[in-house]
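Excluded from the complex is one protein chain; the other protein chains are retained at their positions.
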Amino acid sequence: MASIHLQNIVKRYGAFTGVQHMSLDIQDEEFLVLLGPSGCGKTTTMRMIAGLETPTEGNIVIGGEVVNEIDARDRDVAMVFQGYALYPNMSIYENIRFPLRMRGVPAAEHDRRIRQAADMVELGSFLDRKPGALSGGQRQRVALARALVNEPRVLLLDEPLGALDLKLREAMQDELKALQQRLGITFVFVTHDQHEALSMADSLAVFNEGRIAQIGTPEDIYARPRTRFVADFVGSSNVLPPDVTRALGGPAHWASLRPESLRLTFGGPVTGTVTALRYLGAGSRVSVQIAGAELAAFVPAGQPLPEPGASVGLGFDMAALHVMEGA
Amino acid sequence: MTTAAILPERGPGDRLTAIFWRHPRLLLVLLLSPPLIWLGLVYLGSLAALLLQSFYSIDEFSGVVKEEFTLKTYAELFRAQNLDIILRTVLMAGAVTLGCAVIAFPIAYFAARFARGRWKALFYLGVMLPLWSSYLVKVYAWKLILAKEGILTWAAEHTGTSIILDGVLALPGIGGNSLSTSPIGTFLVFVYVWLPYMILPMQAALERVPVSLLEASADLGAGRAQTFRSVILPLALPGVVAGSIFTFSLTLGDYIIPQIIGTSARFIGLAVYQFQGTAGNLPLAAAFAVVPIAIMLVYLAIAKRMGAFDAL
Partner (left out) sequence: MHSDRAPLGLKLAAAAGLLFLHLPILLIFLYAFTTEEKSYQFPPPGLTLKWFAVAWHRADIWPPLWLSLQVATIATALALILGTLVSAAMAQSRFFGREQISLLILLPIALPGVITGMALRSAFSVMEIPYSVWTIILGHATFCIVIVYNNAVARFRRLSGGILEASADLGANSFQTFRHVLLPNLGSALLAGGMLAFALSFDEVIVTTFTAGQQSTLPIWMLQELVRPRQRPVTNVVAIVVFAATVLPILIAYYLTRGGADTAGAGK
């Protein structure tokens, strides 16, 4: 269907630079997640792909064609908006039909395609209601069906699950992932939720201050963060300054050590004092003060916990100590 | 799955859309220019003409407007009889504003704090209808009420309160032959006509006061009177000030009410009306019309300091 290439994109708003010299290649049929804190440029990047914003510099290539000068409506890219942007005056049926009418799809085909799209998101029985009569999760599905009814090459989703409660969110995450695999459409998904990003992405781009801090598979990014920002933002991590890394047996460089890689031991190689305990359900998080840093260790439920103030040792595999190239 | 999207024929609408797309400011300019040209030309242009006119003067012998810049007309405002008019109007506007604030408070407070559902809608309509319904009809209604042979006199006779009514009418300065020809009558009608303008901003200000604030005050041991004085009143004040901008400004400029109800003493609005009409002195009328603007500018500056605009 379509691969997307962003080539050296810059987006400025007056004196403020929203996106700085960004290049990004999205493979055909890939599920790419753009992850980052608010204001990092991820939504702007998506809106430029949709054609709702024009880049100040650089090219956007979709399916081998430079689309900078092509309107949003002609890009064959569909978007699911953050607030869903359903038309309150139209029924669900009419909402899904809207793109078909606008794109001049022969009227004889409408009904079949609307029902097909609605069935795909299991909305078949709600077609004659108005959006106001639906729950958040159902509206989400309508927005999805409306975006997909025209069989776009690329589907963009802007924090689509942000308004849903946790249970519904997780169910929708599974559904979206399954849908993408079934349809074979390129999905670009924006979120600031790291769990969502890790669980859904084929490929994950972590944004920070208008740049891509790191891009790779979720496993890669979790295990081998390239910068302190990535280590900190994706999952929780002990980010170690160079002297502490060396004290733990590594090179004099910034490093990341995940709490679940640390075990409590009796004596050596490193010892420290327990400063705090936090119960997390599946286990507990134990904060240990060692020379020069405070480290968090994850202790699975069922294992004995030390008292605050107790002296404990910390053990780990050297392989888990990930030395970062960036600062 | 089909590949390319099906796009309809390109029409002029599509081509224009493409132009708007590439130049988003163009659409903005197209949308804004007709209303801005209208308001700029018709309204600001007229205000400029008003200012211009006020710097002209009238030839005392021929009665013709001399189109030369002069401050003579403004100097005329400071004649004793004209200063009288201005002072009388400002006093009336102040009194009307106070009167409105006192009557509006219980309505606004009840509607904001206690009215729910149906009652809320009823209060809303109850204020909105008088606000929007015909100004002239409202004034006329009061002419019927205040007339010497009208319902108030009748009610006073039948309840044995004629003494009070006569006593009020005998008051020097504000009394008169009947209510409809006394300054009290003018005041009453002004209060009535502008009251909704006070209720609405007051209610809006009170609705922003969280109930928990009042409860906290009661919880901390404050009595009703104390809660009212030290919590509700200060919080309602921005609304009162916002409402007073309307009541004050509208009273300053009105010329119908003093013409129909009250003594024939002149107010600013009436002076403007008479100078431009029967007297044919356009420059003086224009200068008089600038007075409420000047007073309101001072008033707005004070109101702004008190944070009244957050409640608009």
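The letters A and B name the chains in turn, as written, and every chain counts its residues from 1.
Rule of thumb we're sticking to: contacts are C-beta pairs under 8 Å (C-beta built on N, C-alpha and C of every residue); 3 or more make two chains touch, one makes a residue touch a chain.
This one's a predicted model, so the numbers in the text were calculated from it and none came from an experiment.
Considering B:Asn82, B:Ser182 or B:Thr227, the position touching the chain not shown turns out to be B:Thr227 (whole complex).
Only one of A:Lys42, A:Arg113, A:Arg146 or A:Arg169 touches the chain withheld from this view, namely A:Arg146. Here the missing chain is touched by one residue of A:Gln82, A:Gln116, A:Ser199 or A:Ser287, and it is A:Gln82.
Considering the complete assembly, chain B touches the hidden chain via residues 5, 7, 13-14, 16-17, 20, 24, 27-28, 31-32, 34-36, 38-40, 42-47, 49-50, 52-53, 103-104, 106-107, 109-111, 113-114, 121, 123-145, 147, 149-151, 153-154, 192, 195-197, 200, 214-215, 217-219, 224, 227-228, 249-250, 252-256, 259-260, 268-269, 272-273, 276, 282, 285-286, 289, 292-293, 296.
By the touch definition given at the top, chain A reaches the unshown chain through residues 50-52, 71-74, 77-79, 81-90, 98-99, 101-103, 146-147, 150.
Just so it is clear, only the chains that are shown with their structure count from here on.
Taking each chain's centre as the average of its CA atoms, chain A and chain B sit 54 Å apart.
Across the complex, chain B meets chain A through its residues 1-9, 17-18, 21-22.
Residues of chain A that touch chain B in their complex: 1, 69, 71-74, 76, 103-105, 150-152, 183-184.
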